[in-house]
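First, the structure itself, so that you have it in front of you.
Apart from one protein chain that is not included, each protein chain of the complex appears where it belongs.
A, B, C and D are the chain letters, set down in written order, and residue numbers restart from 1 in every chain.
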Amino acid sequence: MKATHKLLAGACAAALLAGAAPAQAERGADGQLNIIYWQAVSILNPFLSGGTKDVEGSSLVLEPLARYDETGTMVPWLVDVIPSLENGGVSEDLKSITWKLKPGIKWSDGTDFTAEDVAFTAAYCMDESGGCQQVAAFTDVESVEVIDPLTVKVNFAVAKPFPYGPFVGAQSPIIQKAQFADCMGAKAPECTDANFGPNGTGPYVVSEFKPNDVVVFAPNPHYRDAAKPAFSTVVFKGGGDAAAAARSVLETGEFDYAWNLQVEPEILTQMAAAGKGTVVSAFGTSVERIHTNFSNPDPALGDARSTLEGGKHPFLTDPAVTKALSLAIDREILVEAGYGAAGQVTCNVLPAPEIYNSTNNDWCKTPDVDEANRLLDEAGYEMGSDGVRAKDGVRLSILFQTSTNSVRQGTQALLKQMWQEIGVETELRNISASVFFGGDPSSPDTFQKFYADLEMYTNNFDGTDPEAYMASWRCSEIPSPKTNWLGANMPRFCSEEYDALVAEMAGTAELEKRAELAIKMNDMLMESGAIIPLIHRGGVSAHAVTLEGVKMNEWDSELWNIADWTRAE
Amino acid sequence: MLTYTLRRLAFAVPALLAISFIIFAILDLAPSDPTAQLPLTIPPEVREKIRLSLGLGEPFAVRYWKWLIQFFVNEPLNLIEQWTGWSFGDGDRLRVLSWQTRSPVVDLIAQRMPQTLWVVGMSYVLGALIAIPIGVISAYRQYSWFDQFGTLFSMVGFSIPTFFTGLLFIVIFSVNLEWFPSIYDTTHEVTDWESFVFQIKQMIMPTMVLGLYNASQISRFMRASMLDNLGQDYVRTARAKGMTEKVVVLVHVMRNSLIPVVTVLALNLPQVFGGAIITEQIFKVNGLGQLLIGAIEGGDIPTVQTLTFIFAVLIVLFNLIADLLYGILDPRIRYD
Amino acid sequence: MTDQPIPAGGATPAGGPALVAAPAMPKHRSQWSDVWRQFASHRGALAGMAVFLFIILLCTLGAFIHDVDPQKLDIRAKNQLMSWEHPLGTDNLGRDMLAQIIAGGQVSLAVGVTAMLLSLLVGTLIGVLSGYFRRLDGPLMRFTDLFLALPLLPLLLVIIMLFRDMLRTAFGPESGIFILIVFVIGITSWMQTARIVRGDVLALKEREFVLAAKSIGTPSRRIILRHILPNVLSPIMVSATLGVANAIITESALSFLGLGFPSDFPTWGRLLYDGANFMTLTPDRVIWPGLAISLTVLSVNYIGDGLRDALDPRIRGR
Amino acid sequence: MSDAAALDAPRAAPTAETLLRVQNLSVHFPIHKGLLRRQVGAVQAVDEVSFDVLKGETLGLVGESGCGKSTTGRAILRLTPITQGRVILDGEDITHIEGETLRQRRRKMQMIFQDPQASLNPRMNVSGIISEPLVEHRSLSRKQMQERVYELMDAVGLRRSFANRYPHEFSGGQRQRIGIARALALDPGFIVCDEPIAALDVSIQAQVVNLLEELQQRLGLTYLFISHDLSMVRHMATRVAVMYLGRMVELAPREKLYSVPRHPYTQALLSAVPEPDPRREATRQRIILTGDVPSPANPPSGCRFRTRCPHAFDRCAVETPAFRKLSDGHFAACHLSE
Partner (left out) sequence: MPLADGAPATAQQTNGVDDAPVLEVEGLETVFDTRDGAVHAVNGVSFHLRPGELLGVVGESGSGKSVTMMSALQLLPSPPARRTGGMVRFRGQDVDAMTPKAMRRLRGGEIGFVFQDPMTSLNPVFTVGFQIMEPLRKHLRLSKPEARKRAAELLAMVGIPSPEARLNDYPHQFSGGMRQRVMIAIALACEPGVVIADEPTTALDVTIQAQIIELVKDLRQRLGAAIVWITHDLGVIAGIADRVAVMYAGRIVEEGPVLEIFEDPRHPYTRALLETMPHLEGDRPQRLRTIPGQPPVLMETPVACSFAPRCPHAFDKCLAADPRLEPCGAAGHRVACWWTPPEAETEVPA
């Protein structure tokens, strides 16, 4: 298998390193590792918290059956092979998947890791009263059967061409049945001891935990590789802000690894110049994009505002307008001002993995104000005396909302200026993230209600499979008062053709075919102007120059291979 | 004095109940949604379930009553059990749980207490130690260069926001001079001389930043109080008795001047427990202040309610202590 | 009666022992000219006044002289140091710092002054009412105690979270948040003023001139307006100066906690906060707003100090 | 003290017209103590005091500090709440009138205060201070007002050019003149002078006293002259009342009181006053009272003076001596003078 090969290659690399410094090929020989996450870990049970910091913090302890490597390739982790149609792990009707556990793996308390634990994990998360936050990974799971102590079978209610939701990736690790058996359902939140110090199969165990402050880890004595991990202590500190975290690695050298450095690029560059650390980045599927409101957000419409019933948007449904808006944007400037190495210009809402990335929209990469102006002229929007275009009395005046965040506000300001050049007037509005993304149906400011013409935010999908993600833009996903404003189709984009493609993808197992369908959907969204993608965002982290083995990974936990991290002399 | 104290205590009870209600009600109105921070991919039905699992479905009065019981009965009982080893009932009491960490809020507070007390408390002590001599000398040599400089110092100290001084300190002492760590290690334990030195080193910057701010306020107060007393007749009496200036100022005037200052110090002491939100953020001290701001940002209402109310209790308590201190320090009040 | 080495009270016009009381003073001086003379003799206060006036002038008239749009982005001119074109440099989006400081100053000063006025209004009202009317004293002071006992910062944060959006929709994003911040700072800082004013009113109420007014038959309302208020003016004015400084600082702390004005609405506190990370890259971004805050607070404090001395007859006599 | 005696006792000759009648006046300030703030007692600042003031006379009210003389004055002017008793001014019972009625009656009675510094609002100029009563009670034009202020200033001997000055620009004596002008503004018949000269220098005292006397003659004023200065009271008053610890102990026409004081307290008080005459002082036999004045919150039983009285005997502790008539116009409250 390709994946196995990759894993071996990784092991070889580690072995090579070990060879270079033989004294270090010993558990706990490299002293202390200091990691700083500017958002502190609040709980070490990823099923009870959706926060990246919590998921990644617990990934030192808890492991999934399989996970993604830095290229987005799935690698077996607690199993020997990834089940697939070819090797018979996935049933022909695509309704079940059978995992065969790697023998000999032990929990950190010394007991054996068995299929019972895997089945229990599913039962734990699928208990409705438990409030499991990773329940999305278990969508359509009908049952999880224990075949024998090392074999577990997941049955789906529907055909699942991509059955790798449960137990794959950092969001869906395995917890120990013995420890959590009494923590089912409503009792889940009250099991503080277990939630703060889960037993795991990973390289480290929790030795001290101060919620929202610091976690101290020690090597797992029962870790499957006797030579790993290399550090005797891991201090996982939280708090402060991204700049301070970056400073502690890059300038003062107090810490070895800092996560998610959303700092203005010039600051990062300046800090990196101190030479104590290296900035690393990796790209996943996050795209900063603008959603166009195809429905009419006119307040005069009252309850019908921003709904299909309220009618079409006066000018944004005209692809000429959205294309002109897109053409007017100099995305390079946006990258330079707000993202630096953590951003790339993109013209797709689905930019990765590579096979899904469309090249059909690359025209947007080169801004062309003249072309934009021409398009608008052609479409009949005439420049008014106030510098704003209008057609039939409808002025190209836009209300543009996003969440409160300094980079976003910078981007907003830049866009406003760029659009001014093509005769589009923009009013900016920013809303506190907790309200904007909060989903409170009584608030007028949520991103779902979309009481504006344009809105900007980032979204992505977990793992590497875009099926569910692309299904967001089906007609049935349009938020409306009837569905209590739930739904992911913010632009109110509705096309039968698109819905048909979604259905087709759900029944297609072959990867190339799936990619083709995804690209087609992506291109449809681009051409209609429902989405104006801006930047393909990556994660940025920094590590000390003395820290080796870091492989930045946006598909899984950044700390996915922490067992291989070592300290150079 | 005793009845006075009892009276004050008696007043404190309804006051605290009123405060608890206000705090609970205001925070309850807050639009914080415990599920707001969840990833967008989580479906709304699940969000609703999570809300219910956090006890959000019940009416306001029930939740308030439950919270009162938890706060005033269950948590104190738990504390007593922990300290004494006794047990009351089955010990399976409903505790105030944080939404963010799902752990009892009181435990979190207990965990945060040491660093807050060390850093913020130390800065308070330091502030007072710096401020009192400055205040005394400034007042004694009123309008001298020392006084002018002291005034300038205290006003500058007061007028620069701590988030700025903190960052400045880090850039100078951590980045450029590499003297002190910029991030406070809350797991550090003092076991020997070396670790003690490290503890001192990591405390210096946050303590100084806060201490200077405190000192600037206390010194102004001390100066004013000294000036008030230096003009009193008894000072002339002391001089007429042939007392040295040292005795006149440090015994006669100082003793009187400290009365209001000490009470003000006691009144402001709850701030120490409240933590210094900004300084804690900057140096990652992660004390109570950081806990509070984190809870506010994370919409963790139970934590905010509990912390806020504990501060209120402390404020009421220290108000009482300040009154009593005043009585103890000032004999004129003691016997009334 | 005795001779007192230190002239007592304002009993004598010129200070010194009472013997200086003259049947007719050579020149007629009003009380305010006395206050001004004492104020002017306080060098710090005078300097503070000059600096404060300069800052006000800069913020009001500065925008006419340096007429650059503070929100104009010029990404190609980002992170610049001082130059003729941008006297105080630019920020990381290429906005002109001087223009931003001028615009920010207008907001910061407006916040400072309005919040102070609000807090004074509430504080004086409660202080005077509870000091003058014995029956109101208990309830109002308990009310004040309650406010003092409420931990303000958390509640303040909650109030902001609560009402921000309501006000935004009612008054628009900028004036909405302005009203909110002013309200929040004002409503959480009146207690000291109330206590001080109450104390002074209690003392004034016992003064014979109030009794004299009562014996004349002056109704309470006019006693308060004519006799009490003018005489509590000095603590009120000192509170006012402290209030301005306090409000500016609180606003900057709110900015730090991310609860102040929206990011495209510069205030000194926000400029300082936004610039903090650029401290080593473009020091101008922290020096100027920092200096502006410090100088304002410092000058206002010195003015307050001078006023306190000038308005205190015991000191004025000296 | 029986009611009848009290009503009858202090009345002066029936022929003279009575302007003010004070009957059994008590002013008690409650003391609250304990957990529930219960009233546990009262400071008996003024207790069962009765006297008359005749039209045109000056009644001197003397006593040491804390004896209740100022409180009596204020209670008569309804400036402090009356616990018990009646105050009748010009035939009208003003004890319980309130609001506008009381406001109207205030024109008839005014007060001159002890501390000329404290009794003038430092933020008002002379003209403002003197015209305040006029503003409150008369509707005069600006010009008439100005004229009246000038008239009053003339009357008390202040230069008209001082009208725009502030109190702090004046000396103590001049300030007291301003206070007197204010009291006169409404042409009151009755003025309570509450220690009007206590804060003034000797050489100034005489000026103010002369002014008061002159005004009395000119305007037919009636004074209640409260003072602790026995010599000055002897100079000013027609009749003199002596108070001790909230009670009135003796009341007599001036000459009688000073020549044949009947109450031991009055005797001690008179003997304690130092005279500017070295020869007399050297030979004078003083009655030196022992101890201090007891607290009015907890006054001695029976006769309040008994704890310091050189002649006290058993009955004094048991029975409160009645305030009774001794000879024409001479009243005293002492068992010895029965």
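The criterion applied here is as follows: a residue touches a chain if its C-beta (ideal position, glycine included) is under 8 Å from a C-beta of that chain, and two chains touch if they have at least 3 such contacts.
Owing to the predicted nature of the structure, the values given are computational and were not obtained by experimental measurement.
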Who does the absent chain touch among those shown?
-> B, C, D
Missing-chain contact among B:134, B:183 or B:259 belongs to B:259
Taking the full complex into account, find the residue in D:76, D:149 or D:289 that is in contact with the omitted chain.
-> D:289
Options B:183, B:238 or B:266, residue touching the unrepresented chain | B:238
State which residues belonging to subunit C touch the missing partner chain.
-> 1-7, 14-23, 37-38, 41, 317-318
Going by the touch rule given at the top, which residues of subunit D touch the chain that is not shown?
-> 64-65, 171, 173, 201-207, 209-210, 213, 228, 230-232, 234-235, 258, 268-279, 281-282, 284, 286, 288-290, 292-293
It is residues of subunit B that touch the chain not shown, namely 232-234, 236-244, 247, 252, 255-256, 259, 329-332, 335
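Methods note: only the chains that are shown with their structure count from here on.
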Measuring centre to centre, with centres taken as mean CA positions, what chain is farthest from subunit A?
-> D
Please work out the Cα centroid separation of subunit A and subunit B, and write it as a whole number of Å.
-> 39
Cα centroid separation, subunit B vs subunit C, in Å, comes to 25
When the C-alpha atoms of subunit A and subunit C are each averaged to a single point, how far apart are the two points in Å?
-> 48
Enumerate the residues of subunit C that touch no fewer than two other chains.
-> 161, 165, 280
Could you check subunit B for residues that touch two or more other chains and list them?
-> 31-32, 175, 281
Where on subunit A is subunit C touching in the complex?
-> 243, 263-264, 266-267, 270, 333, 336-337, 404, 406, 409-410, 412-414, 417, 428-432, 435, 443-445
As the complex stands, subunit C meets subunit D at residues 1, 9-13, 18, 21-25, 28-31, 207-209, 211-219, 222, 226-227, 230-231, 233, 313
Contact set on subunit C toward subunit A in their complex = 71-73, 75, 78-79, 92-93, 161, 164-165, 169, 173, 258, 262-264, 274, 277-278, 280-281
